[in-house]
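Before I ask anything, let me first share the structure, which is written out below as structure tokens.
Note that one protein chain is taken out, while the other chains of the complex remain in position.
Right, subunit A next:
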Amino acid sequence: MTSSPVRLPHEPPVRPARARSLRLGSASWLLRLRSATVALVLLAATVLLMALGMRIGDIPMSVPEVFQAITGDGSNHFVVMELRLPRALTGVLVGAALALAGAITQAIARNPLASPDILGVTTGSSVTVVAVIVAAGSTAGGASGALAEVGIPLMALAGGLAGALTVYLLAWRKGLDGYRLVLVGIGVSAVFTNVKYWLLTVGDVTDSGRAMVWISGSLNGRGWEHVVPVAIALVVLIPLTLAGTRSLGALRFGDDTVTGLGVRMNLARGLMILAAVLLAAVATSAAGPIAFVALAAPQIALRLAGVGQPPLVVSALVGAVLTASADLAARTLFSPVELPVGVVTAVLGAPYLIYLLIRVRREARS
């Protein structure tokens, strides 16, 4: 296949930027040291932020007390294990899932402004949940309490998947084109958003208020029943998306180049989008549509790791750190008033989006 080596032995090996090869028998991987270091630091930051978040509550604790409560079985054990840890874990896992979904979406759409919102997931969830809260509230007031416990995450999941399916069917035209997907997604999201606002205005005031908290994205009162689905989704989907990392890298090139490299383009694209949709839908069902994390985390991650495309693991960890720190800010900045986490991420997100738009415009001009 390849002819005898032309290269002289003293020349350094040529490799993709900033990578080391890791070989074990006939197996081989590329290890980017900077990405690995960044990932470890982010992991430590996630644990620290979770501990800081778990201090807050009716019984204030210090960080060592939080750790003692987890290992020991004192009176604090129940508070931390049943109330605070699930809330903190939901935040971290939801952030990681959203960021991973964002990294995949941006790679497929070849656009740093893309996020799972354009896949119809988050707006689909929102409009469904608002419809359920408003409808159930006015027709059978008492039932809405039970519905909120079990029904709302499920309805959010179903709505998210239905929204994604709508976008997919409208965007499909003998294949999936990234640009077309973005345009259709923006259109569908706009329709869903307006239906959502219409429902909010016709609904009962208290119902609309409850719906508003959900659609801003909140971690308040999240328990193990919210942690488990996101954790399962991540455990299943992270290895699958990592296996597709190389195809995802290839998909950033033009269609002809992708096919020429032997990638089954529509299959690879479809599977990766499916993974992004599932991650975003499960995350949204657990905590509502937390804005900005999926958009910003992949872009922050690629700058931290110093690579050209959003690195999946680092993106997920940045998402976890972002969500955990936003939640910490939401609960402490205006204490004793606690804001929904989504309000803080949205406030952070707006200037970031403007910065991205300016940068993209500048590049387009140069």
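Just so we're on the same page, contacts are C-beta pairs under 8 Å (C-beta built on N, C-alpha and C of every residue); 3 or more make two chains touch, one makes a residue touch a chain; residues count from 1.
Everything below uses one rule, namely that contacts and distances are computed from a predicted model.
One subunit of the complex is not drawn; among "Cytochrome c-type biogenesis protein CcmE", "Iron complex transport system ATP-binding protein", "Heme exporter protein C" or "Electron transfer flavoprotein subunit beta", its UniProt record names it "Iron complex transport system ATP-binding protein". Set against the missing chain, the residues A:Ser28, A:Thr201 or A:Ser335 yield one that touches it, A:Ser28.
For subunit A, the residues in touch with the chain missing from this view are 1-3, 5-7, 11, 13-17, 19, 21-23, 26-30, 110, 243, 246, 249-250, 252-257, 259-264, 308-309, 363.
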